[in-house]
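In this view, the complex is presented without one of its protein chains, the others remaining in place.
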């Protein structure tokens, strides 16, 4: 259930609504909005009596939320969520690019690529310090050393860092370096980790699990948001199907479905999605045309030598060509390509 | 294997090459091309001796084709296939729109929608006379009556007809009315039907089966082309996955994969693909951005009253809005929206 | 809707019920049953008035059928359908084995394997004369010659023939040789073919499509049964999933689901299902334990030399070992292994 109140409601009216919610053993959530003040309610909502709320002062409307997910739904909040990362806006009419290598491989490697991306106006550098790998014998990332290099790159080059956390006990260390914390596909239903990152209040990039439905993705986002962390970016990255010509099946259908049902920004990762570098630009363009708020693109100065995922990684020239096409595409979709305005 | 010859090769040289192929118990296929004359070879090619061909007059190059599909592969023919339908070009830099209702429902219905689409410059009307339905008790189309209406619409309104054939014994009747014969997803591996439509020499729109791999789609196209019918348009229309939020999972990844591996045009049907009308425009835009050569869109003057598939069908206003966005998008992808140039 | 009548109802009462059904523009179907006479109704049943039937003489009960499929549902007929093939019963407490090579390869090959299977008491020989192949260049079967060999084997060795039809124009020729006509997975939704085989009144083995739901399989069976051909055997043969360790994912869950919802016998083809010969016996045992009424097993005297599907084919020794285990398993599941009682 959702209580819509006048934006200028006096604090005591808001408090009265919250107390009433608590008296039903439910939890009130004040939801940031531009035109209305909304109080979301989670908990055993079947016992709530709608009429008791409609009579309270400053209450304008009481709405039942019919979806399983509540706080992340459009029913709760009709406006797009805009996330501010160090002054850069994500969501709304902004089209954001996160680029970089799969893994941090060395100090030199990450500085070189970060420098080149920064020159092209890219505001967000991706790069894994901790890598989730199917095999315990595969390269697992540089770990603490990788975080250290990312921290140095951030300070010296001035670029925002997007990096993944795999382990509850690393959250603090990762949160110190990351401007956006990535939660990978394999951990989409790792509820302990979801709750912990929810507590950090850092922006979270939540990737869809390989066989997660769109509803499950939104419910996982709900785990984070119910910790009062509204800064969640969803990310489609390909699902598992019978098709073997592509690494995964990038499911762009998720973009308009999520746009309709949630106020959170939705990004697309075509690199993992299709998994073949020369087809990444086509899927990146398609993602944006479908309404995506941003892209996650694997870029490396030397993809053939990448320690992981080289096959799906663009080199700088291909990435540049893609950026130029996106510049042309963005206005057709009423978006602004969010480049170069970071200082 | 593929023999490339000089475009101006004398007929006797071509004949010599073909005879040599036949002497190996294989079949020669003269493949239309702009820059080279190519002779494709199918059959028990493991016994072919490359050197025996390289020495023949006018032969420039002999290439092994490594894919399972041969005649439809880019290795056989590097240029895009352009299909001419009554003077309208499909493929290459053309972006073609096929629109119309799921089923022909009545004379009035099909005349009304055809008239409105023609006004908007649409050159191809889709509409099923025979409908493949999971249940024997569902509406199966108007059948012969439906074909008759389509034939009348074609003559009186002047619009090309795209309609499906389900049954070998209807091929002749359908081919008489259709400018493009559609082969539906359920029949993608109905090899008897593939071979029969191959013999008609009519352009064929071949839809991907619900669980067909991209390779299998190309192999099914090969069945048609090996009957010397090169006028095949492939069509992605959604595959079956675990996701239930959408009717199917429109697999746009197929577009760049097919563009790389085949010279045939590839269309996309976002109506069946995502299956929810208000999300069709987003997927139509995405399909074009991914490189699709055309779209198949379900449009009805009154979708709520459609006898089939109303839920995924655009009304005229939504369709018009989509066309306008496509006009903006086409030049970004170096395509020309192929509208209104049909007389 | 379903009308249950007394088994000894006079013909004129039955006729009155049928005429009443026809007066509603629906079609009556007399359904064979042991304890009751049932009249199924298909057509625009929403207009039927239940009370008008309840008042007719000899009518005992009127039941709404809630499933999309009608005639094949357990609601229509609660007893198992038993199919009689030249005196051999299929369904009920019988466990039937259909065995043989993927393809008829030569006169000698099919006579040798048929002889050996007959010695082991196998009553049904499978073998394809027409083979559906993804590639037009793969071995397509011996065609008419294959049918001829099967016809000879049948006469000389005395074994029932199960063989596939792919093409409407071959139905007559196939029906002349086959005791059970197989309809393959790729043609499960080839409705023209379903209707045509329905008209033959021959027993039909209908294989589940690679991505067909169980409901769709039952609806395809309904196409056949609505042609008054009740002799339909369903067959699970593996579905398409993301798993690549097995050729398909044999979906044994289909067995208890179908047993609950339909009166038709359900067979399992573990050879195509798992697709690796040394794992076929385990899945055959599992299929029977799950409640399957029969098995379709690929057996060859020399699997390594088979022209198709050798990798999933048992040799005679492995097949014999499996039969011996099935002999032990059958009584645990209250089935009788239907071997050797054919003369």
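Each chain gets a letter, A, B and C, in the order it is written, and its residues are counted from 1.
The criterion applied here is as follows: a contact is a pair of C-beta atoms (placed from the backbone, for glycine too) under 8 Å apart; a residue touches a chain by one contact, two chains touch by 3 or more.
Quick caveat, the model's predicted, so the values are computed rather than measured.
Which of C:279, C:320 or C:336 touches the hidden chain is settled by the complete complex: it is C:279. The omitted chain makes contact with just one of the residues C:205, C:287, C:314 or C:337: C:287. Checked against the hidden chain, the listed residues A:74, A:89 or A:240 yield one contact partner: A:240. Think of the hidden chain as still there; on chain B it touches residues 211, 240-242, 244.
The missing chain lies against chain C, touching residues 211, 213-215, 239, 241-246, 249-253, 255-257, 259-260, 273-274, 276, 278-279, 282-283, 285-291, 325, 328-329, 332-333. Contact between chain A and the unshown chain involves residues 42-43, 68-70, 132-137, 166-169, 186-187, 189-193, 209-211, 215-216, 219-220, 222-223, 226, 240.
Operating definition for what follows: only the chains that are shown with their structure count from here on.
In this assembly, the C-alpha centroid of chain A lies 50 Å from the C-alpha centroid of chain C.
Distance between chain centres (mean CA atoms), chain A to chain B: 38 Å. Counting partners per residue, chain C has 211, 240 as the residues that reach two or more other chains.
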